[in-house]
Each structure stands twice: as structure tokens, then as C-alpha cells.
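What you see is the complex with one protein chain gone and the rest in place.
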Amino acid sequence: MSALDSISTRLAYTEDQALLRDEARRMLATRSSIEAVRALHPDPVGDDPAVWSELAQLGWLGLLASEEHGGAGLGAVEFAILAEEAGRTLLPTPLLAHVLAAKVVDVGGSAAQRATWLPPLAAGGLRASWAHVEVGGTWRVDDTTVEEEGGRLHGTKAFVWAAETADVFCLPVRVDGEVRIALVRRDAVGLHVQGEAGLDRTRRQGRIVLDGAAPEALLERPASEVEAAILPLAWTALAAESVGGATAALDLTAAYAATREQFGKPIGAFQAIKHPLVNVLIATEQARSLVYAAACAIDQGNDDAVLLARMAKAGSADAYGFATSRAIQFHGGFGFTEDCDAHLYRRRALASRPALGDPDHHRARIADQILGARAP
Amino acid sequence: MSALDSISTRLAYTEDQALLRDEARRMLATRSSIEAVRALHPDPVGDDPAVWSELAQLGWLGLLASEEHGGAGLGAVEFAILAEEAGRTLLPTPLLAHVLAAKVVDVGGSAAQRATWLPPLAAGGLRASWAHVEVGGTWRVDDTTVEEEGGRLHGTKAFVWAAETADVFCLPVRVDGEVRIALVRRDAVGLHVQGEAGLDRTRRQGRIVLDGAAPEALLERPASEVEAAILPLAWTALAAESVGGATAALDLTAAYAATREQFGKPIGAFQAIKHPLVNVLIATEQARSLVYAAACAIDQGNDDAVLLARMAKAGSADAYGFATSRAIQFHGGFGFTEDCDAHLYRRRALASRPALGDPDHHRARIADQILGARAP
Amino acid sequence: MAQEEIFTQEALDSFRAEVRRWVEQNRPPDPGFVLPQTMLSVTTDDQFTYLRDWQAKVYDAGFVGVEWPVEYGGGGRPRGYQRVVDQEMSRAGVPFLINLVGLAWAGPVILAYGTEAQKQRFIMKALRADEIWCQGFSEPSAGSDLASLQTRAVRNGDEWAVSGHKVWTSLGRYAHQMILLARTDPDAQKHAGISFFLAPMKIEGIEVAPLTKLTGEGGFNQIFFDDARFPAERLLGQEGQGWEIALATLGFERGASDGAAGGRSDVYSYDIGALIELARETVRDGRPALEDPSVRDRIARFATEAVAMRFSRLRTRIPGLVADRPMALPLMAKVESSEHLQRLADYGCELQGYAGSLTKGDPAAVDEGEWQRFYLNTYSMTIAGGTSEIVRNILGEKVLGLPKTR
Partner (left out) sequence: MAQEEIFTQEALDSFRAEVRRWVEQNRPPDPGFVLPQTMLSVTTDDQFTYLRDWQAKVYDAGFVGVEWPVEYGGGGRPRGYQRVVDQEMSRAGVPFLINLVGLAWAGPVILAYGTEAQKQRFIMKALRADEIWCQGFSEPSAGSDLASLQTRAVRNGDEWAVSGHKVWTSLGRYAHQMILLARTDPDAQKHAGISFFLAPMKIEGIEVAPLTKLTGEGGFNQIFFDDARFPAERLLGQEGQGWEIALATLGFERGASDGAAGGRSDVYSYDIGALIELARETVRDGRPALEDPSVRDRIARFATEAVAMRFSRLRTRIPGLVADRPMALPLMAKVESSEHLQRLADYGCELQGYAGSLTKGDPAAVDEGEWQRFYLNTYSMTIAGGTSEIVRNILGEKVLGLPKTR
């Protein structure tokens, strides 16, 4: 079976990684409980600066950045671990956005650019986000419509995570017909940020209008090379976050089903509840296996990484949608209220599904990879 | 919603139709019980001549043929009724094949051809089948590879129902570049019939090799026109048959579940059995509604007929597959044995699914019809 | 049956033209604020007043209660006419009729079980939305297991005194009347001790507390009864007959029975037609979504389901076509249509790609974010009036003859 037979990625998990997970879970359970997340709903910024500081102190904001520039120099497995835990508690702090943006700089920057930008990013003093999505929803760097002209940028990016709180954006721009990654400060003259009304209040997003803003830097490597390094990481991290969320939604629902009584017994004793929840469990655990496979492939520098990361992204999006839909349904009337946490996870799942390609998109590419492209 | 909004077919059902159904059900329950069907398994011919005679006497073999030529002159609703009842009991007598073939002659023949062929077909003295499928599985008349040359036919048709018992075949042949329907006798010199080893022993099929056989007639109307009249009928009849089979499989399984006890109660009390069976019920009843809609559209000469018949064919194939798969599973260990009837229905469902287009095929065409064709 | 339909077809067609003309000429003005998608989400006084006025106007034109008896304010027309009105209203996209509980549940059971005085007292006012109705069935610990309800009604001379706690009461803040289930005999068997009341809402001893829905909208309420008293003639049917009448009401709610006075088909205006329109305007991976074979396959599936459901409704009206399992189609309708719409709404969000992450209020949201709100609101359909799980139990037991799950 050719393409699948050749998968050579090996799973590994170190003591340190297990400790990181325990630490993340403990820290997030206290600092980003679901009550704390809810409390940030009306907040105009949407995340807690104290949590940011704590993440910085733990070294997680520079998780993937090189050690020589103040980063932790860790890999995809650690990133997946943090993302999964963040997903469990719907952490509103833009950890994923920042870590990915810092990685963009690390991968794409010249020695000097890395030396300039990475230390403040790793320390958390400078907040960053990757602004790669077009208003129409295309998200590959080659699709960018932002143009550089005489040192000024013109164009718009949308669906940018943490648009209102990032200090600097990494965005693909067209320079003399070539696509490069520009770094632009949010306070640059000619850059306007508009918050978007998102379905998911636990991960804020916005639109960036560039009307002659000047970039601080153009990263050295071509955007397509940077993207190739970033995408598997980003898919895997988002997939991990979704697996974490699906697990939390499942736990929430199983706990409710074990105690809520109707007809003289807990509703979880009814197979109409029990068996769908088991199906959620299966979908979630299979997606989790794909997440760790993809992360290991990335860390092993393995060619499998793209295939496995796409599988993880597709599988986790389906599992998250399924888990959260059943979470609302099985909470019954309570599930239909704002007070029940089920819809918070449902909203995140809906918002994450299209991000960086929905399951249909990825399955089409998976087919291309294992079957060869279709005749045109 | 345009294409769907314009559906104007109205459901109707007369007293006579209701009586026909009762009669068919009564007759088939006694003459084609599942025990009788099983008894024919080892039979080389595969159907009971006495049942054929009885169907002839009831006028059902000439169901759709014009009254002036000895037919009953009835329509798609009556055909659907009979097909559904035949499907319930897995009637091995090739009723559908014969009625469709007679309709081919009725639609395609000249006045003289109809006068010659229809009376014996309607009376059942001459058995017919429609031989339109290629070895590779294409089944449109325009795909035929049978060629006429100097009054002789060369080529092969496969998956022909009742190949070994039909006296005459209607088959699309290429005559001077035009596709026409030829009538060829099974005993024609140069025609060889080979029975196929079919998954479904209750509906025999075979291959016809034409090695210079001379046709008895070439029907007057072009094959494509005949096909246009036949296909919606054939889809609807097959769909009706599948709905009947799905219903029988559901009834069989529900009856077993209501009596088979485990853990001190009938297994049908468990929602792990009950709810999937309800889903089978829903799928089957929705397909049944589509079958009657399609049949009424055909009888009303309505443009909806093709769309509705395709929907009926797709929906019924899915429902039949689902019903019969659950039938085996929910009979447990007994379901895995030859003695349980579940697999008889499962085999029919597997054999009917590809016939005249599988669900994927029809959904692609349904989309073309309601959305417009894809850009090439 | 089929014959009757053919006979009245011409008259129906001309009635349809009349309705269509009226709707065209009387379409209500843009309210200038967001209207709820259903009566479940009426949150503000402005919304309430606007919708109530609209129903009164439709009633005055003769299009509410079209088939109901003339003596109680109905139109007295034969079966089939109300459906024409509902279809035309739905087609024109005018607002829904707010008094759904009155038109579709309370009204029909009062006609079926009420005294002459009750019919005179309640029906006309319900049709015209002069009195708004709400439903007091569910309780915090009596949801799917409705018969375990604990709200008590005690007879004191000519009065009933009610104490208890109801939830998920739509329009509770605005309603004048409630169809109320309460336990009148705590010693009787679970189902036998329940009675059915037509309770006044604007009396002492009733407190209404709003709930917020998962969409962020209001509309649901909790109702607290603390020795709330009303006259004895507010009992519907006999003492202890409550469960029977409740089942009849749920039959109406689940669409298993005919006889509503309007408004049924209008609960949500999103459907396969809207999905096709959405797909027509959507670009995916740089190509029109309609060119994507997987989108086409999904739409064909939804279309097949939608057409099947339409013909299943029509089939229900022809006894010969439902002879084998007469209860199957009416009972199936709720679970099938609600789950169909839930999948369809979800897919509508998915089709939008990144824009699917936006919601009402964002200028870039597709169709003003209605798909997202619609999707979340579909859970009211799969939960309220008997969850999909409960309805599947009923189908398995009543239609397939399987033993009870307990």
C-alpha cells in the first residue's frame, strides 16, 4: 500500500514531555478555569495579562524559538502538549498565535533579524501574530493580495488571531512579484485594526487594513519556504487544541450523564447516550494518535509530517465537531442555555474547523499525496 | 429554491391500487415464501414455473403493455407496488426484467412489431429480458459495444437478469453508427448464454455472447428515446423492490429483537438495538415516499420523473444496505449463519446497489439537475 | 382521499392567489431592529409588540385559524387551506406568527378537550394574539421524564393553588395564559396523578425569571409558582386526565397531528433552497463551491432528504400509502426534519470557510451571521418537545413494536 506503508515515523514521549504536560494541566486548570474564561467574555481585550506573564516566565511563549535567542528550543511534541492542554480549558491567551509567529521569524529571518526580534518575542514583551488569511478566506502565502510599493504596504488581512493585542504581525506581502514575509507593528502609521465579531469569544480575531504602513522588516527567506516549515506545525497544534477541547467536552458530558437522572436512573445508563459518547471517545482518541504521530514526524524531520499533520487536522476537526454537538444535545434543555459550557466548546470547534483548511480540503490533499494528483 | 420548488408531482393512490397491493402481498406470501425462495437455491434455473404461470394469469407479466396487445395497460404506480411486494419476499421469478423488456418493445416498436411481440410477452408464453449492460459495467445504450454487420450481431452483454430463462433479449446494438434495440432469441444460432456466479442466488444473471447471431427485429425508434422512457421506470421499480426488501429485513430483525432475550430482557429493549432500527425505519420510509413520488411523476408524464426516480434509486439503495447490514449484526451469531434470512436480503441489496447506477452516480446527476452541470 | 384533494384543487389555487396578493400588499415594514428567528427567542418588548401586531393583522385578514370553527373566531374552511397560508407566508419571508403555543398546541387541545365556555373564552383571543400563550410542562428535574414532574396543584373550594418550578418557558415574560401540567394527586401512580390547567399568568404568586440561550438571546424563562391561585374552571378535562392531554399536546408539538391554526412551517426560513443559494455565492479553495464535487454530493444528499420529507408529509394524507405503519411518518417527522436542518445549518457554516467563524454584528458575516445563529438554534428543535432520543424510543416502541426501554 505504498504511500501508507512507507510511513516510518516512530512515536516517542520523554519524561520531560510528560512533566511538561502535568505542569501545563495544573497551571491552566487554576489560571484559566472555565469560570475565568467566561469572566473574560465581556472584556474588550479578551485575555488576562497576568496569564501572559506567567506563560512568559514558564518559557512557553518562546517554546519553539532557538535557545541562542532566548527561546526554549523545543519541538512539535511540546507544542502539541501545550496546545492540547490549552484547548481543554479554552485558554483565551493567544499562545498558539504567538508561538507560531515567533517560529515564522525564527525560520524566515536572517541572523540579524532573528537576533533582533526573537529575544523580545521569546520573553513575551513583544506579542506577535501570523496574519496570513485573506478576506475571502484563502490562506496560502501565495494567495496574498497585500502589495509592497515604494516601501509601503497596501491591502487587507482578515481572521487574524489576537489582532487587537499583538504588537507585531508577520504577513505575506508581494514585493516585486515575489512573496515575502513582512513584520509590521500594530502602531505603524497606516495600519488599522478592526476587531471581528467572532462566534468564539474565547479566541479573539480581527482584520488588519494596511493603507501605506511601512514594514519593520522583510524576512530573508522566501515566504513559501517559511510556510512549508510552519504549516505542519500549525495544523498539528490546531489539531492538538481541538483534541483537547473534544476531550473536555466529552468529560463534561460524561460527568453530566453520570449524575443527571431521568426515569429513575442516570441518563448515562441509557445506550442512547452511552454509545454516542463512546463514538466520541473513539473519534477523539484516534485523532489524538494522529496528533502525536504528526508531532513526532515533525520533530524527526520526517517526510511523513505533511501527510500526518493533514490527517490530524481533518480528524480532529471532525471529532471536535461531533463531541461538541453531542455535548449540547445530551445536556438537554440545560445544554441550550448560555450557562452550560457545552456551547463554548461548540463555538471553538466551529471556528477552528475552517482554520488552515477544513476536513474536505485536507482529505483532497491527502488523496493527492497517497494516490497521486488527479489528471487535470 | 428553484429546481426543487418547481416539483409539481402530486401523490395519488386509488382503491384499485390498494387492492392490487393486497392481492400481490397475499399471493407472494403463499407462493414465494422465504422457504420457497430458499428451496430454489440449488435449482439450476432458479425460479418456479408455476409462479410464472400464476403471474401471467393475474395479468402482471403484461402489466405495462398496451391493452390492445393483451397487456394490462397499467402504470408506474402499479409497477412500484408489485416490485415492492416482490422485494419483500425476494421473489426469484424475473418479473421486473420481463415487464421492463416488454415495455421496451412497447415503447420502441413499430405498430407491426408491437402487434407481433407484445401479445406473447403479455401472456407470458415468451419470456424476455433487457440486456443493456456491458462487461465493464457501463449500462447506457450509447455505451453498447455490440455491433451489427451484415445482419449479424457481434459482441457481449453481461449482468443480464434471467439470462438463462429468457426466450428473447432486447439489446442495444450499433447499426451503421446508430444505436438501435435488437430483439434476439436465446436459441438463435451464434448466441451463447453463460450463467454468472452471482452473490444473490434469488435473482439469477448471466452473460450473453453474440457471435454472429441474427436479430429477429430492430425496433423502430432510436435506442436513446426508448431508454429515456425506460430508465425512470426501471430506477423506480428497482427502488421499490429495494424498499420492500429493506422493510422485510427490518421486520425480520425487529421481530427477532422483540423475542430474543439476553440479560433478562428482549434485546430490542436496549437502545443499542432499538435506535439503529428506528434509523433504518426512517431511511426506509423516506425512500418509500420517494418511490411513490417518482411513480406518480412518471404516470403524470411529469418532468420531475427523472429527478425523483434518481432520488428514489439512491435513497433506497442506501436504506437497503443499512437495513440489511443491521439485520445481520443484530441477529448476532445466528445472523452469521446461512440459516438466518438476513444475509439473503443483504446479498440482494449488494447486487441491486450498482444496478442502473449506484447512489454516488445518481447524486452526481441530481446535483447536475438542481445546480446546473459543472464547468468542464 | 386523493379524490377529495383533486376536487378542491381549483378552489385552493384561487385561495392561494388571494393569500399571495394580500401578503404582497401587506408585507410589514422593516422593524429597524433584529427580529428573532423563532418565537423561542423573543427577547425585547419591541420584538414582542411588532410580532403581536403582525399576527393580529394576519388574523384580521382572515388567515389565522382558517380551518377552525367559525363560532370561536375561525375561518371554517376545509382541510388544506391553512397549509396554503403557511406556505405562502413562508415563501414571502414575512415574520412568523408569535402565538405559536396558542395556535398549535393550546388551541387544538382546548378544541378537543375544552368545555364550551373554555372555547368561547380562549380560542378567538389566541388566534388574534390578544392573549399570548406559553407552556408549563418541563421542570428542572423532569425533562425527558416529564411524568416525574413535581409542581403541585391543590384544590381549595373553588380555587386551585399551585406551587412549583417550571423551566424553558418561551414567552413566559409576555404570556397571559399557560398550559400547565401539575400533580393533583401525589398518591396516585406517576402518570395518573397529573392534571392539565389553563392557568392565568398575570396573577399573584407567579414569578418569571429569564434565562439566556446559547445564542446569547433571551426568550426562555423559569416560572416560579408560590401558592398561585386561580378559579376551578381553569382545569381542562378531568382531574387526573392531564397526562392524556399532555400526550395529545406533544403530538401537536411534534407535528404528529394536524389541526394547527397557522404558523407551523415558518419556524425557520433556512432550508435546502437557502443552502443552494449560499453555495452559489461561495468560493472555496479559489473555485466556486458549486464546482466542487463534494459540495455537490452533499447538496444532492440534503436535497434528497428534503424532497423525501416533503413527500412523506403528503403521503401521510393518503391512508392507503401509510397503511402498514400509520404512525411512522407523523412520529418520524420531528426527528427527521430537526436533524436534517441541524446538519444542513452546520454545513452552511462549513461552506463559508473562514467567514463561518463570524457571527451576527460583523459586517463581513455571510447572510448577516444568520447561519451561525440558525445552527445553534437548531438544538431547540432536537431537544424541545421530546429530544430526538425520546422520540426514537417512541418510534421503536409504538411503530416497531419493540419492548420498552427502562
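Each chain gets a letter, A, B and C, in the order it is written, and its residues are counted from 1.
Just so it is clear, a contact is a pair of C-beta atoms (placed from the backbone, for glycine too) under 8 Å apart; a residue touches a chain by one contact, two chains touch by 3 or more.
All of these numbers come straight from a predicted model, not from anything done at the bench.
J.: Which of the chains on display does the removed chain touch in the whole complex?
T.: Across the whole assembly, the hidden chain touches A, B, C.
J.: Using the definition of touch stated at the top, determine which of A:Gly59, A:Pro119 or A:Pro266 touches the missing chain.
T.: Of the listed residues, the one touching the omitted chain is A:Pro266.
J.: Looking at B:Arg88, B:Lys313 or B:Arg353, which residue reaches the missing chain?
T.: Of the candidates B:Arg88, B:Lys313 or B:Arg353, B:Arg353 is in touch with the missing chain.
J.: Pick from A:Ala24, A:Val173 or A:Ala287: which residue touches the chain that isn't shown?
T.: Answering carefully, the residue with contact to the hidden chain is A:Ala287.
J.: Could you tell which one of A:Met311, A:Ile328, A:Ala342 or A:Leu356 touches the chain left off the display?
T.: A:Met311
J.: In the complete assembly, which of B:Trp139, B:Tyr256, B:Tyr292 or B:Tyr320 touches the absent chain?
T.: Reading the full complex, the residue touching the unseen chain is B:Trp139.
J.: Residues on chain C that touch the omitted chain in the whole complex?
T.: Against the missing chain, chain C presents residues 292-294, 297.
J.: What is the set of chain A residues that contact the non-displayed chain in the whole complex?
T.: 1-2, 4-5, 7, 10-15, 17-18, 21, 247, 250, 254, 257-258, 265-266, 268-271, 273-275, 277-279, 281-282, 285-290, 292-293, 308, 311, 314-315, 360, 362-364, 366-368, 370-372, 374-375
J.: Which positions on chain B touch the chain that was left off?
T.: Touch with the absent chain occurs at residues 133, 135-139, 143, 158-159, 196-200, 205, 207, 261-264, 267, 270, 272-273, 321, 325, 328-329, 332-333, 335-340, 342-343, 346, 350-351, 353-355, 358, 360-361, 364.
We take it that only the chains that are shown with their structure count from here on.
J.: Tell me the chain pair with the top count of C-beta pairs in contact.
T.: Top of the contact-pair ranking: B-C.
J.: Nearest whole angstrom, what separates the Cα centre of chain B from the Cα centre of chain C?
T.: Result: the chain centres lie 41 Å from each other.
J.: Which chain B residues touch at least two other chains?
T.: Chain B, residues with two or more chain partners: 270-271, 275.
J.: What residues in chain C touch two or more of the other chains?
T.: In chain C, the residues touching two or more other chains are 389, 392-393, 405-406.
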